[in-house]
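Just passing along the structure, written as structure tokens.
Apart from one protein chain that is not included, each protein chain of the complex appears where it belongs.
Moving on, here comes chain A:
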Amino acid sequence: MILHGRGISQGTATGPLLIGPDPISFLSGVDPETGIVMEKGHPLEGKDITGTVLAFEYGKGSTVGSYILYALSRSGHAPAAIINTEAEPIIVVGAIIGHIPMVDRLSIPLMDLPSGTIAEVNGTSGIVSFS
């Protein structure tokens, strides 16, 4: 399956698709040293986002969350790529400074993406393919 979205952060990466449909706050919601989601009650609580293609609605919480994405990238625990329903500044800045490819506005809802498959995200062209 190939979907067309909007390229937001340049580069290409591949990883297992992880869908956490709700918005994510990276500041205090994700441990920058391990990549484990800590936010209580979040559908992804306890999950490791390291190396995944992480699909979620959009960022929420403090703008300092951008620096947490940078920290995850430095500690080797960043997602390989990000898919958002709608990009907003916190995740956009975090993805760019963390060198994480990112796309938004795919043509189908996040929950309809083929969970568990391997996704390849091209943040320059906006094309995502699943296998």
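Assume a residue touches a chain if its C-beta (ideal position, glycine included) is under 8 Å from a C-beta of that chain, and two chains touch if they have at least 3 such contacts; residues count from 1.
Following the convention adopted for this analysis, contacts and distances are computed from a predicted model.
Student: Can you work out the missing subunit's protein name as recorded in UniProt? Choose among "5-methyltetrahydropteroyltriglutamate--homocysteine methyltransferase", "Phosphomevalonate dehydratase large subunit", "DNA-directed RNA polymerase subunit Rpo5" or "histidine kinase".
Tutor: UniProt lists the chain that is not shown as "Phosphomevalonate dehydratase large subunit".
Student: Which of these touches the unseen chain: A:S25, A:S66 or A:N122?
Tutor: The missing chain is touched by A:S66.
Student: Just to verify: which one of A:G15, A:P32, A:G51 or A:P79 makes contact with the chain not shown?
Tutor: Considering the complete complex, A:P32 is the one touching the chain left out.
Student: Where the complex has a chain not shown, which of A:P43, A:G76 or A:P89 is the residue touching it?
Tutor: From the options A:P43, A:G76 or A:P89, the contact with the absent chain belongs to A:P89.
Student: In the whole complex, what residues of chain A lie against the chain that is missing from view?
Tutor: Contact residues on chain A toward the absent chain are 6, 8-10, 32, 63-64, 66-68, 70-71, 74, 87-89, 92-93, 96-97.
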